[in-house]
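Heads up, one of the protein chains got dropped from this complex, but the rest are sitting where they should.
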Amino acid sequence: MSSDATGIFINETHTSAAIWQYRVEKMILEGKTEFQTYQIANIPRFGKSLFLDYNIQTSIMDEHVFHECMSGPAMTLHPNPKKVVVCGGGEGATLREVLKHNTVESATMVDIDKELVDMVKVHMPEWHQGAFEDPRTTLIHTDARQWLKDHKGANFDVIISDLPNPHEDGPAQYLFTKEYFQICAEALADDGVFALQAGSANCNYPGCMVSCMATLKSMKETFEYVAGYYGIVTTFFQPWGFVLASKTHDPLALTEQEIAARFQNRGVVNRYYTPRYHQSVFTLPDYLLEAEQNEGRILTDSEPYAWTA
Amino acid sequence: MSSDATGIFINETHTSAAIWQYRVEKMILEGKTEFQTYQIANIPRFGKSLFLDYNIQTSIMDEHVFHECMSGPAMTLHPNPKKVVVCGGGEGATLREVLKHNTVESATMVDIDKELVDMVKVHMPEWHQGAFEDPRTTLIHTDARQWLKDHKGANFDVIISDLPNPHEDGPAQYLFTKEYFQICAEALADDGVFALQAGSANCNYPGCMVSCMATLKSMKETFEYVAGYYGIVTTFFQPWGFVLASKTHDPLALTEQEIAARFQNRGVVNRYYTPRYHQSVFTLPDYLLEAEQNEGRILTDSEPYAWTA
Amino acid sequence: MSSDATGIFINETHTSAAIWQYRVEKMILEGKTEFQTYQIANIPRFGKSLFLDYNIQTSIMDEHVFHECMSGPAMTLHPNPKKVVVCGGGEGATLREVLKHNTVESATMVDIDKELVDMVKVHMPEWHQGAFEDPRTTLIHTDARQWLKDHKGANFDVIISDLPNPHEDGPAQYLFTKEYFQICAEALADDGVFALQAGSANCNYPGCMVSCMATLKSMKETFEYVAGYYGIVTTFFQPWGFVLASKTHDPLALTEQEIAARFQNRGVVNRYYTPRYHQSVFTLPDYLLEAEQNEGRILTDSEPYAWTA
Partner (left out) sequence: MSSDATGIFINETHTSAAIWQYRVEKMILEGKTEFQTYQIANIPRFGKSLFLDYNIQTSIMDEHVFHECMSGPAMTLHPNPKKVVVCGGGEGATLREVLKHNTVESATMVDIDKELVDMVKVHMPEWHQGAFEDPRTTLIHTDARQWLKDHKGANFDVIISDLPNPHEDGPAQYLFTKEYFQICAEALADDGVFALQAGSANCNYPGCMVSCMATLKSMKETFEYVAGYYGIVTTFFQPWGFVLASKTHDPLALTEQEIAARFQNRGVVNRYYTPRYHQSVFTLPDYLLEAEQNEGRILTDSEPYAWTA
C-alpha cells in the first residue's frame, strides 16, 4: 500500500511548516565524510536518490532539471566558453553539463569533500556519466573560495557555484556573500559569466535567493547584468532558484533562435532548459519580485545569510 | 525548535514517494460533512489553512495563486463574460475571482457540499470576502454534472470546474471525462470558455493533467483551442495544473497589452496571474509535453482517470 | 486502514530512540494555560485522551491503572487515613481514588494550574467523577512545595505527589529533591505515608525513578520504609514508576488478606491495584535494581534531576 505508514523513511525538515518523509525502498549506501552524512537510497517513483545531511539533493527522476539549470544558462550565454570552473557540484552532473558544450577546453571542479566525490565516482555513474574521466577535467579538493582567490586574474569564462545552502553557523555562509562574489568576479575574464544555486524559489522561504539577487545587483560596476531564474525540481517539492551575473552579456536579450543555434553548434541537447523554455525560466513570478523588494538584502561576510529551518 | 518532531501534525500522503507532515500550530475547527472530512488549522509560515480528507486545499499564504489561476485565464480570455458558472469551489475564492470582473452579471456556484460551504461562510471569510453575498451570486447545492446537463443551451460565457481530484472509485471521477466536458460545452455559448483544475503539474504524477489535455484536444469540433497551464502553489509543494478550452478564443494569442487593458477596464488587480506573467503560465516545461505524449489518454465515463497515491 | 500514514497525529518524543505518533480520530479541545499546552483527543482504541505539552497523560482505556497506583498503595498502607493532600493531579482522578477510602475526612488538592483544572471540570468528567464537588475536598491553586512548607506540622496522614516530570530547566525539577521530600515529611504525621510518581520504569530511562528511590532511602531518619513500585500503563507504552515512603509502615509487610480487609471496610473496589496484585506491583524487575545501583543518585535542589528526551 502506497499510503502505508510502515517502512523506512528519511525525514527532511522543510521549514517549520512541514516535515517530509521520503519512503525508502532500499538503502543502497550510507556513510559520513569529514563534512557531511550521506545516503543513497531508492525512493518509489523518484528512483535512486542522494541525501546529504538528511536533505534530498537529487534523484534520477529529474536530476537533469537541476543540473541543466545550474550549468545551462551561464554556459549558453557566454558566446565561447573555454575555461570553466565548477565550485562544489559533488555528483559530477554539473560538470557533465558543462562538458556538453564542445567549446570547453578546460573544466576545473573544486569540491572540498574528496570522500564524497570518491564515493560518487563509484556509486553514482548515472550522474557523472564519465565526466571525471574527461581529459578536459581537473578535479581539485580544496576550499573553493580560497582557490578562486588564488586564481585572481585567471580569466575564466564561466564560474558555476553549485555549493551547499548557507546554513546558520555553517561554512557555506561565506560562499553567498558580496566578498565571495567579488572574488569570483576577479577570477573571471572581462566577459565572464557567473551563476550560483541560490535556494528555494517558492513563496515560503525565498529569502536566500532574493538576497543573492540583491547582493549581485548592488555590484553594478562588477556585474552589469544580473538575473534570477528558476527550475521546477519535483524532487525538492518546490521550484529552485539560481542567479546569473555577467559583466557584458544580457541573458534576457538571448533569443530562442540564438540559443538553438548555440546548442546546435556545440552539440548540446537538453530536456528542461531548452531554447523554447529559456524565457520562462527567467520570468519570475510576482511573489519573487515582491520578496526581492521586501526581504532582499545585501549579504556580506559580516552579515551573511543564515538559513534556518 | 522548528525541526522538533514533537507536536500536532496533519499527514498527507503524496504518492508512494513521500508523506508530508504539516505542523499544526492551532487546530481551529474540525468536522465531517456528508461528503468529506475537514480541518481548518494554523500552519507555521503558511497561516490559516484548509484540509479536506487530509489533503491540504489552500492556505492564506498563497491561496491567491491557485484561485487567480483557476478563474483568471478563462475570465480574461473571454472578451465580455457576463454569465459565469463555477462548479465546486467550496471556499468561495474562485467565485470571488470571477466577481472581480465587473462585466459579470450573474455568477452561479454549484457545489454539492452545503455543509462545507455553510462552514466556509462563517470560518473562512478571508477566502470568500463576501462573494456569497454579492447580488450577482446564486449558490446551488447539487451535483454539478447533472445541473449543467439540465442547463444545456443556457449559453454561459464561462464555466470553471474547480472540483476534487478524480480519486479511484470516488464520485469526482466522472467530472474529468469527455462526456462531462461535452456537457459543459453544450451549456456554453458559442464563444464560451471552459477551464478546469487538472491535478499536479510536477513530473512525479502528471497523468491526470496531461490526460485532461489529451481528452479536450480530442474534441476538436467542440473546442478548437485547448491549452494546459500551471501555477506554482507553494502550499501544495508542487506546481498545479489547469486546462483551458475554448470554442473560438486562443489564449496563446492574448498579448500582455490586451490582458492589461482588460484588467484595467474590468477593475481587476492580480498578484500572480498578471499580464506580464500570462505567457509563462501557459508555457509548459518539456516534461509535461513528454508526459502528454507518453501518458496522455482520452478519459471517458467507461475509463475515467483513477487517481491513486 | 489502520496502518494508513494519512491523518492527524500528535507526535511525542520518547527519548532519542523513538517518536510516537498517536493517531487522532477527533480533536475535542485544544488550548494553552499559563503553564502548559493541552489537547483532549479521541485516539483509536485508547479513546478519550489528554496530552500536556504533547506528552500523553492519560486515556480512558486505562487511566485507572495510573490513578489506582498513584493513590492506592499509600492510602491502603495507612491504617486510618483521614487527612490527605494531593499535590498536582490535574484531572482529579488521583483525588477521586483518595476519596474512595471512606476513612477520609479531608482531601486537599494543590495544583498550580487553575486554568487546566477548570477545563478538566467541564471536559473530563469521566476522570474526576464529581471528586471536585465532594464536600471533603478543598481545591487550592498555588505552588505545592510552598504550600506544604507553610503546613509544616499539619500532621497529614497521606501526601501524594502527582506532579509533572522534572524536565531540564523546568519548575518541576525542585519537586523531586531531598529538600522537597523533607518538606513533605515535616507536613506529615508521625505515621504518615508519602507517595510520588517517579517516571518511567522501563530499562531505557529509569534514571528518575531509581534516583527518587535512592534519595528517599538516604533519608533513613525520616522515612524508615521506602519502596519503589510500578504499574503497566499501556497508554504510556511503558511501565510507570512510583515510590512510597513511610515513617512507620512497611508496604512489603502488608498481606493480601489485610489489603482485602481494608478495601472491604473502606468500600474500595479496584481494577488494577488489587489485593492479589499488591505483591507484584512492589516486586521490581532486576533491571531496576541494577539501575538503582548504577544510576541512582541523591537528588538535591543544587543537583536536581534533569529529564531530557
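Note that the chains are named A, B and C in the order they appear, and that numbering of residues resets to 1 at the start of each chain.
Here, a contact is a pair of C-beta atoms (placed from the backbone, for glycine too) under 8 Å apart; a residue touches a chain by one contact, two chains touch by 3 or more.
The shown structure was predicted, so the numbers you read here are calculated from the model rather than taken from an experiment.
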| item | value |
| --- | --- |
| Contact residue for the chain not shown (choose from C:172, C:203 or C:298) | C:203 |
| Candidates C:15, C:142 or C:255 - the one touching the absent chain | C:15 |
| Subunit C residues that touch the omitted chain in the full complex | 2-3, 5, 9, 13-23, 43-46, 61-62, 65, 202-205, 232, 234, 237-239, 271-272, 274, 276-277, 279-280, 283, 285-287, 290, 308-309 |
| On subunit B, residues whose C-beta touches the chain left out of the figure | 1, 3-6, 21 |
| Hidden partner interface residues of subunit A, rising order | 4-13, 19, 21, 24, 26-27, 30, 39, 54 |
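Just so it is clear, only the chains that are shown with their structure count from here on.
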| item | value |
| --- | --- |
| Subunit A onto subunit C, rotation angle from CA fit, given as a multiple of 5 degrees | 180 |
| Interface residue identity across copies subunit A, subunit B - same or different by half | same |
| Inter-chain centre distance, subunit B versus subunit C - centres from mean C-alpha coordinates, in Å | 53 |
| Whole-Å separation of chain centres (CA-atom averages), subunit A against subunit C | 56 |
| Subunit B residues counted as touching two or more neighbouring chains | 5, 9, 13, 19, 21 |
